[in-house]
Every structure is written in structure tokens, then in C-alpha cells.
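All protein chains of the complex are present and in place, except for one that has been dropped.
What follows is chain A.
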Amino acid sequence: MLTLQCPYCGVMADETELSAGGEAHLKRFGPGSSDAEFETYMFMRENPKGVHFERWRHANGCGKWFHAARCTTTLEVFGTYSAQVSEPPQDIKDAITAKRPGWAWREFA
């Protein structure tokens, strides 16, 4: 079972205490954007085998949204971090590099 540490309340929350929020760090394209941009924002998602960044909510807990970096093949969790960022913090990137040298995910590496 997936266990993530909520960065807001520090609880080691198991999957049943969380709700999944899909892919992290999406840039929203709304009114005024081109059809291609909106389609990409609305439908196109990464489907990586390996490093992935996701949004989660500590639904049966403090109720806060946060980010998690994990591996989709091994379910290894590299770390969780605040929701108030637009890219993974350096310490999370370093933790991933230590385990998966040469990783890349969208524009992040």
C-alpha cells in the first residue's frame, strides 16, 4: 500500500486516508488560449514508467493538498512537498537524482 507523509501535518498517511488529484504542475490554459493549447492542458497527460509527480489531498486528515514524487514501477516514494510551488523543490530533485540518475519528467530534470 502507498504511504505518503503529509507535509502539512506530518502524518504518515496511507492510501485510504488520501485522495488522488492527478498529475502535478499543470499549466492552465483557459479563455483566450488556442484550441491546441487547451486540448493539451485538458487531455494530454504524462504516462511515465518511472519518476512521476502527482497531486494528493489528505482528505481524511488535515484536508490539505500536497505534491508527491514517486516511481510508478516500484511505488518508491521520493518525497512529498508543499502545494504552493510550480516546480519540484531542489531537495526533491536531488533525492530522485540519487536514486534514478538521468531522470527527466516533462521540462524538469
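For the reader, a short list of remarks on this structure follows.
To be clear about the criterion, a contact is a pair of C-beta atoms (placed from the backbone, for glycine too) under 8 Å apart; a residue touches a chain by one contact, two chains touch by 3 or more; residues count from 1.
To be clear about the criterion, contacts and distances are computed from a predicted model.
Missing chain, UniProt name from the options "ABC transporter permease", "Formate dehydrogenase subunit alpha", "Copper chaperone CopZ" or "Sarcosine oxidase subunit gamma": "Sarcosine oxidase subunit gamma". From the options A:9, A:44, A:85 or A:104, the residue with contact to the unseen chain in the full assembly is A:9. Residues of chain A that touch the chain left out of the display are 8-14, 16-17, 59-64.
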